[in-house]
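Working notes, beginning with the structure itself.
Now for chain A:
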Amino acid sequence: MSAEQLPALVVVAPLVAAPVALLARRALPAWMVATAACGFSFVAALALAVQVTSGGAVSYALGSWPPPWGIEYRVDVLSAFVLVLVSGVATVVAPFAWASASAELERERLYLFYALYCLCVAGLLGMTATGDAFNLFVFMEIASLSSYVLIALGRDRRALLSAYQYLVLGTIGATFYVIGIGLLYLMTGTLNMADMAARLSDISSTRPVLAALAFITVGVSLKLALFPLHLWLPNAYTYAPSAVTAFLAATGTKVSVYVLLRFYFGVFGTRIVLEELPMSQILLALSVVAIVTASLVALWQADLKRLLAYSSIAQIGYITLGISMASREGLTAAVVHLFNHGITKGALFLLVGGVALRAGHAGFDRLQGLARTMPLTSLGIVIAGLSLIGTPGTAGFVSKWYLVLGAIEAGRWWLAAFIVATSLIAVAYIWRFVEAAYLAPLGGATPRAGEAPAAMLVPAWILVAASVWFGFDTSYSVQGAARAAALLLQ
Partner candidate 1 sequence: MIAELPAGLILVAAGLALPLLPRAARSPVAAAAPLLAFAQLLWIGPGYVLEKDAFGFTLQLVRTDRLSLAFGYIFTIAAFLNAIYAWRVREGIEPPAALVYAGTALAAVFAGDFLTLFIYWELSAVASALIVWAGGSARAYGAGMRYMAVQLGSGMLLAAGAALRYAEAGSLAFEHVGLGSPGGALLFLAFGIKCAFPLLHNWLQDAYPEASATGTVVLSAFTTKLSIYALARGFAGTEMLIWIGAAMTAFPIFYAVIENDLRRVLAYSLNNQLGFMVVGIGLGTDMGLNGAVAHAFAHILYKALLFMSMGAVLLRAGTVKGTELGGLYKSMPLTAGLCMVGAASISAFPLFSAFVSKSMVLVSAAEQGYTFIWLVLVFASAGVFHHSGIKVPFFAFFAHDSGIRCKEAPAHMLVAMALTALLCVGIGVFPGALYAILPMPVDYVPYTASHVLAQLQLLVFSGLAFSWLKRRGIYPPEMRSVNLDADWFYRRLGLRMARALAALLQRLFDAGREASRQLGEAGAALLERLHGSEGVLARTWSTGGMALWAAILLAAYLLLYYADKVDRGFIFLLILPFLIGALGLWADSRRRDDD
Partner candidate 2 sequence: MSQDEGRYWLDRPENVAKLYRGLWIVGVLLVLADLVVHRHAEAGFDGGFGFYGVYGFVACVALVLAAKLLRRAVMRPEDYYDR
């Protein structure tokens, strides 16, 4: 196994693990295979990250057909960064899933769950690693289809409806995307993204290309739940099994952001997207609206899981806001927030999963005085919540720092003010948890069974610790993001 094969190996491991898990037909071996595959991918992704940092992008031609004829797997600093996030979160969530999914799903269907989980991981990793636009669509479908089913596995009967809605919208998104790709193929005659970019530079203002841009933008926006195309997300996150929510919240939308970045900066190029078309203004407007409305909606939610889902929409708004700045600081902010928010939200959903396990669901009536019965869970939620707010000493702070810095360097004081002001809405909705868990007397509906099992608590706390760690040690996250930003702006 050599370094050139790593881009493929990262994807192939979970892809292969899925049928294996399916064939095992029993929960435990399926789980073990899935976990091992995720772990392997994580290690491979880390190795890739080291390599691309020192040696530049790694390219692997699938089936030895050289690009642009064959399918190219191409990993640069940005994709390595996302690969590490996705495979890392997958590895952490896998052990959690053992306890969580066992409690939420029927035992005989568990092996199915792990197979789907592997597929979903493989899809997301594939989307990130591939350098081929159509191959990306294929992986997108793999990830999407598996996640529809994963969501539908949720205990609540509303999970099915949510999954169905997600399916319809996800399919629309994928269709839009593939229409865009088709148009581009028509115009350029290639599906390799790097090649496409080179050929597009002359014809970028033609109507088919612009139409392709519109289709791809809307399609990917649906996937990453950009306002106002976010409506599928709250229910999907709320009613999916806890492990699925945590994994998808941490990675799913982030990979879509990656795709958007790829196409805007890597395929279409900054000149057309940001200079000739008002994309940055539109993205700015949508991000601003997303942040405000989603944060405010979160404020009034009666269920912590749903609250966090809306918070995710708002946080995605911050990421797209960073993209809309199209500056070094802005893109750094976007990429680093993609990473930090993935960790933070993953941690929160894992912890909420623990609450849901004990209480059935995470409605605020179940949280009264929770700190007394589940002190570690409560503390974890508060710490990760601080990261969500952007308190210094947490990962979220770093993101906010670069976002505000980007706004100030662009001379947009109102935007800086807006960012900090909306952080305060986050203070308010996290405060609701603090008030319920720490200040309210023990409620009648509050679970009294004690802490979640260690198998759930430990993964959750790994991510909590990570969201603090990356608030203090930014050498990986910020520098990786800064390199990625530099790469995108080349």
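Criterion: a residue touches a chain if its C-beta (ideal position, glycine included) is under 8 Å from a C-beta of that chain, and two chains touch if they have at least 3 such contacts; residues count from 1.
These made the cut because all candidates are chains of the complex that A comes from, given by their letters.
Computed from a predicted structure; not experimentally measured.
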| item | value |
| --- | --- |
| Complex member touching chain A, one of 1 or 2 | 1 |
| Candidate 1-facing residues of chain A, complex | 164-165, 168-169, 172-173, 176, 207, 210-211, 213-215, 217-218, 221-222, 228-229, 231-232, 234-235, 276-279, 281-282, 284-286, 289, 293, 296-297, 299-302, 310 |
